[in-house]
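The block that comes next holds chain A.
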Amino acid sequence: MLETIVVPLAKIVVLLNAVLVAVTFLVLMERKVIAWAQSRLGPMRVGPYGILQAIADPIKLILKEDITPRKADKYVFTLAPIMSLVPALVVFAVVPFGPDPFYYLSDINVGLLFIISVTSIGVYGIILGGWASNSKYPLLASLRASAQLISYEIAVTMTLVSVILTTGTLSLVGIVEAQREGGLWFAFVQPVALMLVFIGGLAETNRAPFDLPEAETELTGGFHTEYSGMRFSLFFLAEYANMIVISAIVVIMFFGGWLQPFPNVPALAFLGFVPPWIWFIGKIFLFLYVFIWIRATLPRYRYDQLMALGWKVLIPVAIGNLVVTGILKVAL
Partner candidate 1 sequence: MLEITPLHYSLLSAALFMIGVIGVLVRRNVIIIFMSIELILNAVNINLIALSDQLQDLAGQVFVVFVIAVAAAEAAVGLGIIIAFYRNKETVNIDEIQIMRW
Partner candidate 2 sequence: MAEAIVFWTLAVLILGLGIAVISARSAVHSVLFLVVNFLLVAVLYVTLNAEFVAVIQVLVYAGGIVVLYLFVVMLVNLKKAPERYADPRRVPWTGTLLAGAVLAEVIAIGVYSTVSSDGAAATGGGLGADTPFSDCGSLVSCNTEQLGWVLYTSYLIPFELASMLLLVAMIGAIVLAKRHL
């Protein structure tokens, strides 16, 4: 009873809260990093250096009036943010934060496929949110979003298959273990795949330069134009939780998950004093920083250019990478 129900439940509670708190602080981090990039200070008023802004923001969002447009489809309008957030959180069920079973909820043997398939459900929140608002800008944005997410999903999945070929396992723990045994992070084995997954990840999380579904200067806010208050904040949470998910995938697949750098080099063994989960979270934050950095730097793609990039560049390169990986796998 304790092992099967209480412990997993406790883990779920801790994990969910950790993710949600991480998201609020991620928002603060984004505001701060972008502010520094733009020679500003960012939030400074709430708490020392604006740290408590992470708490003030959610409180504000929760207290705001939750408006449902009269002509909106009420049920779908309410359901959409939930459908957007739930998959983003469900993914954490298989993310391993460390080597022991203590650090993860479950290690299923189709872990990677599980992540891919669950994130593919997240697109519903965006499409339905745009449709249910019964407004033109959100509808345009949600059509853009659905096309974008499906296209880039193909590229990312295709690329992940080449990593699966290298490891021979779909289990996330197994993939990290393979990197430990190989003594080399897959970032060095599969650099092309890393780039593809990262670019595809940017597109799948609707981050700049692929933030077309919510391009505020074109579509006034995208699919969540009509949302406010708590329901808006659910979309918001989902977006940032997805950022964490993509960073986690990149770290697990290519940067050795919880492993220290160059795990097999004895000279670097002293790095072992840092607990594995710190390595993991640290690497995730590194990638979140890159996400934010890119947002502060690059302009936005246009819709047709985005689709052209996805279909004419990323997918062919992903297939090529897959073929090359397969040939090398057989040849070596």
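Per the selection procedure, all candidates are chains of the complex that A comes from, given by their letters.
Keep in mind that, in the parts below, a residue touches a chain if its C-beta (ideal position, glycine included) is under 8 Å from a C-beta of that chain, and two chains touch if they have at least 3 such contacts; residues count from 1.
Just so it is clear, the structure is predicted and the values come from calculations on it, not from any experiment.
Here chain A is shown alone, and of the candidates 1 or 2 it touches 2 within this complex. Within the complex formed with candidate 2, the chain A residues making contact are 73, 75-76, 79, 108-110, 113-114, 116-118, 120-121, 123-124, 127-128, 131-132, 139, 142-143, 146, 150, 153, 157, 170.
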